[in-house]
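Encoded as structure tokens, here's the structure I'll be asking about.
The complex appears here without one of its protein chains, the remainder shown in place.
For chain A:
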Amino acid sequence: MPYTHDVAVVGAGPAGLAAAVESAEAGLAVVLVDAAGQPGGQYWRHYDESHARPGDHRGHHGWSAFTRLRDRLDVLTADGRIHYLPGHQVWLITRDDPGVFTLRVTRSFGGSAGRVGAGVSGGTETGPSRAVAARALILCPGGYDRQLPVPGWDLPGVMAAGGAQALLKGHRTLAGRRAVVAGTGPFLLPVATGLARAGASLAAVVEANGTLGWLRDPVGAMSVPGKGVEALQYAVLMARHRIPYRRRTVIREILGEDRVEAVRMARVDREGRLTGPDREVAADLVALGWGFTPSLELPLMLGVDTRKDVDGSLVVVVDDLQRSSVDGVYVAGEATGVGGAALAVAEGRLSALALSASLRRPATAAVVRRLQRAIRRGRKFAAAMHRAYPVPGAWTEWLAEPTLVCRCEEVSYGDLLRACHDLGAEDARTLKMLARPGMGWCQGRMCGFATAEIASCLSGRETTAEDLRSLSTRSLAFPVTLGELAALTDDTASDGTASEATTERG
């Protein structure tokens, strides 16, 4: 049996970092598992620190908040109060004994450069997969760019908006020379200005919504005042780099033979119905993002309650102490609703304080109340942004039959249409079984949201949480080798728990 920690924190982004240091400082024995090689998550993604250069953090918002958390992590790790496993992904969590969770972890990448290995402390390097045990969980898995399929989105040179940003922040690499950034939401602006600052020319930022949308909920939009200043800074940068900002416009098609050469775009109305003629611009990089959507495979594996959020994504239901519906499982950050880094930090801290209070380590009531107030404000702001930048209701009208929806299994919109009309699929689960979208390598991470929306649209109803759940549930969080699976079965042959978990769902 591995040593049982008081708490396992999954994810070292803003939420998980805050949760881990706060838990350890409250006296809990913490293990922190993160798929990335260094802390920071998506928001504070940065170049490998062992090869840092002075300019690396230019334009990085809240960088000092990160370094303060990272310094605390370093001290606590050195003291042995946090067992930090960077470069490790959790692929399965089971509850073998009542009150103890077992996390199966494996290296995120097996490259021979070994940067990650250097940071792994106290690890028994016996096999590719290992078990970590803890009495409670704080899950902070964050999320990824939300995608809508568009003809040509599988061409090399098309990337997720956050991915283009990650390449720049994490690898000092510009993914193209002439870029179009498209989709919806305020995040398109930092991506575009970041690319421009790195030397790309920006052919256009293509925003599906009108930009005064926040007026629909001015009170919500004003609930986090600092955000207004940030928005203004981006507006100035957009003007300085002379970046054309096309509102109420969408990409109709991405053109090219074996790589991106151009995009065709067209104006849309408020609901997303096409209104204007097409217009073509040349580009060698297209960055697409429709907001973010949470990574829910670990919470769903444990059976926590989920719901559909204001933005239409599936999120974990938590109470005002970040507790999920499953005893001992706390969830913080994007997984409880997309809301940005500051909110994620507040939720991470609160979950740690709530957990340590439940173990009779008193937390200061005033601090708890302050965090709860900040979280309520942050949620209000996030909801206002979601209402201002929705996925347009009529988006499925942009699809053509040959448009690829599932990139992995190469399932087209036409395949989905046939499964619905000829075979009678009326919900996402049946659609997935009949046409296989979301059954490939990424397990529906890229096409899940879109497939759920297509299923409901073709049946003439609203998307339900159940539609979303059937494309977010994954029997394993990440693919592992059959050898690792087999080792697991040997491991647990006595009680069969884990092998059940791998066959029951899916």
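By definition in this document, a contact is a pair of C-beta atoms (placed from the backbone, for glycine too) under 8 Å apart; a residue touches a chain by one contact, two chains touch by 3 or more; residues count from 1.
The definition used in the following text is that contacts and distances are computed from a predicted model.
> Name the chain not shown, per its UniProt record: "Protocatechuate 3,4-dioxygenase beta subunit", "(2Fe-2S)-binding protein", "3-isopropylmalate dehydratase small subunit" or "non-specific serine/threonine protein kinase"?
"(2Fe-2S)-binding protein"
> Considering the whole complex, which of A:Ala29, A:Val75 or A:Ala166 touches the chain not shown?
Once the missing chain is taken into account, the touching residue is A:Ala166.
> Consider the whole complex, including the chain that is not shown, and state which of A:Glu25, A:Asp48 or A:Glu426 touches that chain.
Reading the full complex, the residue touching the unseen chain is A:Asp48.
> Touching the hidden chain in the complete assembly: which of A:Val158, A:Leu399 or A:Cys457 does that?
Answer from the full complex: A:Val158 touches the omitted chain.
> With the missing chain put back, which residues of chain A would touch it? List them for me.
Here the touching residues of chain A are 35, 37, 42, 47-48, 50-51, 108-113, 115-116, 144-145, 154, 156-160, 162-167, 170-175, 258-259, 295, 407-410, 439-443, 445-446, 474-476, 478-482, 485, 502-503, 505-506.
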